[in-house]
Each structure stands twice: as C-alpha cells, then as structure tokens.
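With one protein chain withheld, the remaining protein chains of the complex are depicted in position.
Chain naming follows the written order as A and B, and within any one chain the residues start at number 1.
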Amino acid sequence: MSATGEELVRVDDLTKSFGSTRAVHGASFGIAAGEIHALCGHNGAGKSTVVKMLSGQETPDAGAIRIGGDRLDLHSRQVAQRSGVALVDQELSVVASLTVAENLMLGDLRAGWLNRRRAAGPRLRALLDNVGLGHVDLDQPLSELGIGERQLVEIARALGQDARLLILDEPTATLSDVESEYVYAAVRAVAATGRAILFVSHRLGEVLGLCDRVTVMRDGAVVATTAVAGLTIDSLIVQMLGEAPHRLRKRTGREAEGPAEVLNVSGLSVAGRVDDFSIGLRPGRVYALAGQLGSGASEVLRAIAGLVPAATGDIEVDGVTVRPGHPIAATRAGIAFVSNDRKSEGLFLDKPISWNLLATRLPAVTRWGVIDRQRWSTALTRLVGLCGLDGKRSADSVRSLSGGNQQKVFVGRGLGRSDVRVLLLDDPTRGVDVGGRAAIHVLLRDAADRGMTVLFSSTELEELLDLADVVITMHKGVVVRRHDGDVAGPVLLREMTHGAATPAEERR
Amino acid sequence: MKPPSFRRPEASLPVAALVLTIIAFVLIPTYTDTALSSFDVYNTLQIFARLGLLTLALGLTMIAGEFDLSVVGTYALGGMLTVQAGQQHWAWGLLAALGAGAAVGLLQGGLIARLKIPSMPVTLATYIALLGLTSALSGGLTKTYANVTVTLWVDQPVLTYFSPRSLITLGLFAAAAAVLSLSRWGRELRAIGGDRRAGRVAGVRVDRLIVGTFAASGVLSALGGSLLSFSLGSANPDPGVQPLIVAAAAALLGGVSLAGGRGHPLGLLGGILAVALLAEIVAVAAVPQYVSQLFFAGLLGIIVVIDAPDLHSALVRQRTRLRPSHHPRTSI
C-alpha cells in the first residue's frame, strides 16, 4: 500500500444489488489522508454505485464504510455531509435560479440558520478564485454562466465544505483544458491539507497526472489498487478491460465506393460542445461515434435530429437541406432518433407496447384520421415480429418490460419503414443486459442490411468493435480520427479517453 | 457590491408594474376632475391589506415551485372562525383562525411532500372543501361580529395614511422579506423551487421545507381572513373566485414564476401594491372596470411570453440562422 499517510477512509466488502443485477460486490479499498485516489472503470463497472453509497444516496446491502476509523451509517445526504463527505455529483447539481454565492452556501451545514452572505464574502471569493472563476461576480445569477463555469461553482462548493472525504464524480467531463487545470490545482491544494479525495474519471491522462493511486473496477468488483508510478495509460486500459481488447474486428468493411451518401453533415457546431463536425454517411452501413461524456458525440446526434436550437451547420438528407432545430422537419426528412434517455425523452412508459411502437406512424395506420384496426394490427404484428417481442404482451404497458425489451420497443419505432433513411441512436444499449444488447445489435445490423443508414454513439468497446463498419472517435468536442478498417480496442479507448496522442505521450 | 440586476424578472416586473401604476395614480388630476387626497393613499393601503396576505401566502408556495389554490378557502375559514369563536374575546377568534390555518397547511404540505402529489389538484380539493366547511359552519349566512371596538381599532387612521390593518400586513411582508433574506430558508426555498433534484443533492431538507411553506401559507391566509372580518365586522362564507385570481395575478406581477425558484417577498409587495393602486384609480377616476382588467391581461400576457420555453428555442434558432454560416467542407 502507499505510504502517503495514515489511512483516513476505508471501504470494506461493499455490496449493492438492484433487483437481480449485482452492481457492486465485495469492493474494498482505502484512501490515505492527503491522497488523491482515482476510481476508474469502464461504463457499468460499478463506480457510480460506490459513489452513491459513499455520499449517502444509496444504502449498501453489506460491507462497511469507515472514516477516521469510525464505522458510518450513511443513510441520507445530510448524514453523509455531517460525517464529512462532500460530493460533486456526476449530474450538474447547482441551481440556475440562485446567485453564485447562494449556490456556494447551499447545503453548507456550518452556515447555520442565519444568512451570513456578507460575512462569508471573502471566503466565497477565495473559493471562486481557487477554481479559476476570478472573473465571476458572487452576486451574479448562475443562469448567466456557461455549463463549464457552473460545474466549477459546484466543485468550489464541495471544496469549501471542509470535508474529510471529497468525492468528485467525473468533475472535468464538461470542462475545457484550462478550466480543468484550475480544478487539478484546487484538488491538490485540498489534498495537501490532509483530506482524502476520491476522483472518478474517464480521462486517463488526468488520472495519471493528478492522482496518487488508482482503484480499477470491472463488472462490479475491484480489480486492483495500484500506485500511479507503476502505471501507463496502456496498462491502465488492460486493467479496465481484462483480456478482451485484443480481438480485432472481423468485418472488412463494405467497399468504400458504395452508393451515394444519404446523410451529409458539414460544419456542425454547438457552442461549447461541438466544434466543426462534418461527416458523410452511405446507406447500408453502420457508423459509430465513439466518445465519453462531454466528447460531443451525443450533441452531434441531437443536433442532426433537430433537438438543439443553437446548432449551426448544414444537414442534408439525399441532397435536400433539413431545416435545423425542428424535430418535425428532421422526421419528415427521414431521420429517426433514439435518445439516450429512454424514460424522459423516448418512451411513453404508461402506454401499451403497441401504442409506443406505432407512435410515429399514426398517419400510416389511420384512414381519414380514424384508426384502421386492420392496418393497425398488420403494422403491429410486423413490428413485433421484427423486434422479437412477445406479441401477446403488446397491450401491456412498456413500464412492465425489462430494460432490454423497453429499448427494443424504442429502437423498433424507427424500424421497418421505408420513409426512415437515417437511424440515429445515442448510446442505444445503456442500461441493457447482455442478451438485450445482442438482440439490439442484430436489429441494427438488419436495418443496415435493408439499406438504412445507422449512426450510433457509444462508449462500449465491444459494441463499437462488433457492430460498426466505421468508427469515428471524438474527444472534447472534436473528431479525433475516423477508422474505416480494422482497429484495436485499446486504440479506440485511448483516443476516447485521451484524444489525439502527442509524440511525447506516444512514448509513455 | 453590485445593485440587483434589473434585467431579472423578479426585480423588473414588480418595479415596472409599480412605476406604471404610481404614474397613473399621480396623474389622476390631469385626466379627471378629481383631486388626490391623503384619503386615496389610505384607501389604497386598505385594498392592499385586504389582499396582501393572500398574495404573500400564494407567492411563497410559488417560489417553492408549488401552487396553493386553497389560500382563498383558508382565508374564508379564518374569517368565519374569527367571528364565530371570537364573540367573547377577539383573541380566541384569532387563535382559532391561525390554528385552523396551520392545521390545513400542515395537512396539505404533508400530503404533497410525503406522497409527492402535484400541489394543484390537492389544494384545489382543499379549496372546495374549506369553502364548504365555512359555509356549513355559518349555515351559508354572513355572520356579524359584535365587538365594535376591534372593528373601529383595526381601521383607524395611523399617521394619516395607514391603519393597524395595513401596518400589520406591511409588517408581515417585511418580516417575510427579512426571514428569507437573513436566513438560509430564502435560498433553500428558491433552490427547491428552481431545481428540486439539485437541491436535494446539495443537502437541502426538501420535505420539511415544503411542509413549512404550506403551514406558513395557511397561517398567513387565515390571518388575512381574520383581519378582513375584524374590519368588516362580519364574515362572508363565500369570497368567490375573484380574490384568488387577483392574488395570483399580483404574485405573478411580483416576479414569481409558476415554474418556481424565482421571487422575493418585496417583489410580491410591489405586485400587490400595483394591483391595489389600480383598484383605487378605477374607483377614484371612475375608469371603467374593464380597462383595469385589460391592463392585467396585458401585463400577464408579457409574463406568459417571458416564460414560454418553446418561444425561447424559436428565438435561439432565429439568432443562430442570422449568423454567417460555415462554408461547406469536405467530409471526413
């Protein structure tokens, strides 16, 4: 174990299951006082569940959490805060309608009932300066700040809570390099005062540059805890992936000179998220955008689907320009979109499977606006068969289905239609089990074989390698590289987590 | 320290509404034959006292992202209890009213916070039930209050312009403003109204705050009803829907939003004062009633436009379209 200091935080045999899935089992690691400890792992490895248990948002099924030797029962956010755990949540958790100062004081237990805004001024000012927000006024409404600056305010709030354990869950995912540097400096300064820091990140470069030790998780279990001195990006990737990554893609890729391009995107930009993205897609192929949270992959898909009003650039389907920012125009042009948030932006959970499958093709199953039972059931039977769903359950609500089958319904909505030319899917197998994942991959491959153009975003190496004919890696809003032929998993992961390699880094 | 930005609707709306109505009020002599007297100011403040606490109660729940339609029911019940329980001594009536208001608020807040039910249907049901209860208590009749001393006391002019009633109402606005500015509740109330999930993650005790807000709303509305009963010397079992609509309009003019997370008691004060001034102008200048209604409609129309999200998207799209577009590039 490391010799940075006495162990301040100790996690033993932490276990948590959700229903039948074991999210975390037997996770153990320790963080020394003054240590910056990284928690790494691929998506679904169990990192967020560990963070939730440490911050009082989930209660462990078994295992112990100790801080300073005392065993703690962290059953709510307030208890966790009182026990000295500060959190920067994965999701932005500052309130846009409050001022910067109010956000900094929100939930601060030492603040007392009295609002000591003025007395706290210098301290809050120092907190902001600390994370590089010297230009931000304390009394400015948060809504006037950009996303990156809001994230920095949340980090400043956690830094200021004087906690024994500070958890940062992907704090830099939405930050620029300059902003990230401020965060690193501030985190180092907090660590120097003898606190323990748990730093969750997908960016392996910053993990190696900032942290003292790395705990890697895979499939809910801790693989190893290693001092960074003995690690390189590639050895870290091996720990995260196990023996999997050396399988090469078997697909040879269809001939590059296929039929004319269906979707043509040029100069697509979303301020602060995506910079000058261009792509041309041919029918009958599956394309993938590989990128972590904050890479811009998700925004590219949303912008093409007309869901980002502030997007600029040209989008053409079959040579016809699509009016940007209008989802109905995108749908008419033949673009179908499967959001990464199927619960709030995808399915109608309380409605029957049949309603969900046919939601986007009501004109095709109605006659004079009245639902034609014949057409309805014909279309339904065909789709249910196509998606491999149980036809007897088509009157059940979608909510009653498993995650995998819910996703099949969502994807199925865009299938089996001649008027859909391009199918966009944002992380299509998020929260889907292995069986469901394979079934969705078959659906997408079939759709491409029938002449549809499929473009999906993903962070899953196996998915990228198995499914895509062409993989485009993205990092921090720009395209890193386009891979038309074979590519090795570690190369993709490296580009997703680290961007384009500089010569100096190549030697590492 | 920078002064509060007037681009923010919670500041600009009440200021604009108040300035407009004050100008119209001061200019009364120029467009009518009536001269202004100190009595007109006194009267404005009496109108303010009648609806002020209702506006404050409704406004506080709106800041927390809820909507308490039951305020008028509590207002009616408070007024009736004040008369019926206070025939011996005014204090008993007042206590009964405040106790009932607190109980109604705690019940509703508990239901809404614990069961996570939207507040509008719950408070609408309570509103109807409370009106029924008030009517049942009084047999549907207006009850008169025999204690003339109290009636005379609450409306006696103080410092020319005020009465104990309007001073109490003003004092409660000041108290609410002080509490929300000087304690952590102010920011926490706006936090749970603006983004409940973020508030919870940051460590705000959301449920307690909601229950507390509804209890405060109940007590304030009941007190508003009590003061009105003292003033009129009687209690009416059915105040009608007009007070609710006017209080909601005043709260919206006061800069709170139905989406929650925005507003301050001083803004609410500005909103209800504007409404009271307008009512006084209508009375003094014999302006047709419909003009003031169209005025409200116009102001609320502006609020609707400010708050409509898809209108914003359309504007962002337009702005983006006007920027010079990129040259087509070769595909990667």
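A few remarks follow.
Basically, contacts are C-beta pairs under 8 Å (C-beta built on N, C-alpha and C of every residue); 3 or more make two chains touch, one makes a residue touch a chain.
Simple rule for what comes next: contacts and distances are computed from a predicted model.
This figure omits one chain of the complex; the name its UniProt record holds, of "Deoxyribose-phosphate aldolase", "Sugar ABC transporter permease", "Putative Cobalamin import ATP-binding protein BtuD" or "Aldehyde dehydrogenase family protein", is "Sugar ABC transporter permease". Partners of the chain left out, restricted to shown chains and counted across the full complex, are A, B.
Touch with the chain that is not drawn comes from one residue among B:91, B:241 or B:286, which is B:241. Across B:135, B:181 or B:234, the residue that sits in touch with the chain not pictured is B:135.
Residue in contact with the omitted chain (choice from A:77, A:413, A:437 or A:476): A:413.
If you put the missing chain back, the residues of chain B touching it would be 67, 111, 115-118, 120-122, 124-140, 237, 241, 245, 248-249, 252, 258-259, 288-294, 296-297, 300-301, 303-305, 307-311, 314. In the full complex, chain A makes contact with the omitted chain through residues 305, 307, 327-328, 330-332, 337, 339, 344-352, 355, 359-360, 362-363, 365-366, 369-371, 395-397, 399-400, 413.
Note that in this section only the chains that are shown with their structure count from here on.
Centroids built from CA atoms put chain B at 42 Å from chain A.
For chain B in complex with chain A, the residues that touch the partner chain are 1-2, 4-5, 8, 181-188, 190-191, 193-195, 197-205, 261-262, 312-314, 316-317, 320-321, 323, 325-332. On the side of chain A, the complex with chain B involves touching residues 57, 77-78, 81, 87, 89, 91-98, 102, 105-109, 111-115, 137, 139, 141, 157, 261, 264-267, 269, 276, 278-280, 309-314, 324-326, 472, 479, 482.
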